[in-house]
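Written out below as structure tokens is the structure these notes cover.
Removed: one protein chain of the complex. Kept in place: all other protein chains.
The chains carry the letters A and B, assigned in the order they are written, with residues numbered from 1 in each.
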Amino acid sequence: MGAAEIYRSMDGRDLRLALDELYADYTNCLDEGDFERWPEFFTDACVYKIIPRENYESGLPLAVWLCESKDMLKDRVVAIRQTSMYAPRLVRRMVSSIRVEGWDDGVLRVRASYLALETPLDGATRVFNAGKYQDRLTVVAGRLKFKEKLCVFDSALVPTSLIFPL
Amino acid sequence: MGAAEIYRSMDGRDLRLALDELYADYTNCLDEGDFERWPEFFTDACVYKIIPRENYESGLPLAVWLCESKDMLKDRVVAIRQTSMYAPRLVRRMVSSIRVEGWDDGVLRVRASYLALETPLDGATRVFNAGKYQDRLTVVAGRLKFKEKLCVFDSALVPTSLIFPL
Partner (left out) sequence: MGAAEIYRSMDGRDLRLALDELYADYTNCLDEGDFERWPEFFTDACVYKIIPRENYESGLPLAVWLCESKDMLKDRVVAIRQTSMYAPRLVRRMVSSIRVEGWDDGVLRVRASYLALETPLDGATRVFNAGKYQDRLTVVAGRLKFKEKLCVFDSALVPTSLIFPL
């Protein structure tokens, strides 16, 4: 039995635990600023989008961030490292309500809520952005990877300081 | 073995996973504004209350919301749909620290923390309300349902814009 079959044959609870671990790793990677490791959570061909809920629900394709391959994610990381025009800050991501929505042809649909908190270097922590992850995952070399990750945020207001991934 | 016995015979961990799923479904239903599905999380005779912690702890019955049956929950949903006096907003609920407190005569006591975030249509996301769920659940037709759900919020200040369930 290949790794993909192992995930597909998991009962709902083992799968949720595997997802708990994956999302904890994912947010931890970003919270620690370990951005070089971030593209490795995705498949080579992938979609990563940050999009306001209003656009998403009305079918407007307009995204605030759009990457369409792992290479584009890597380019983003290079850009983050080279940019110094933004005030230093830390972002922490809290995840809640991870939900398995089902499998379609070897692709797992998952949804979760996230809350991103922002802390400027000499300031207090504040709410930065909240929304939902709408993700599609597939198994590559025995590991679950994001084939598509949509960060659909609740505000219609685009956060000006959206420098780091969500 | 009936469904109720299956839940009661579950070890603590399987039960916690079943509760993780239930609370993820519950918050997802509300976060998506799928209010018509909300009463189905409750038993026909039920109690749903939103109450400030101070009142709760001093034994004052004064609740901000009080519904005493599934029909009253349904009436609430109709009222939400008919009301248009409030500014459009999204509410997102984060849940943490789900705790199984035990069974009493086929009723499961559960406690959790929640944080409700609010996003006005053209504004930024902010903290709206936080508190604890103090819930009593029972098994109906093979599924865990809320027989009582208390949303005990930390503030003594009643949120003026408490339009949607928590």
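Note that in this section a residue touches a chain if its C-beta (ideal position, glycine included) is under 8 Å from a C-beta of that chain, and two chains touch if they have at least 3 such contacts.
Note that the structure is predicted; figures quoted are calculated from it, not measured.
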| item | value |
| --- | --- |
| Contact with the hidden chain (one of B:8, B:37, B:74 or B:111) | B:111 |
| For subunit B, residues in touch with the removed chain | 12-13, 16-17, 53, 94, 96-99, 111, 113, 115, 127-132, 153-157, 159 |
| Touching residues on subunit A - with respect to the absent chain | 14, 17, 20-21, 23-25, 27-28, 31, 90, 92-96, 115, 117, 119, 121-127 |
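The rule we apply is simple: only the chains that are shown with their structure count from here on.
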| item | value |
| --- | --- |
| Separation of mean Cα positions, subunit B and subunit A [Å, integer] | 27 |
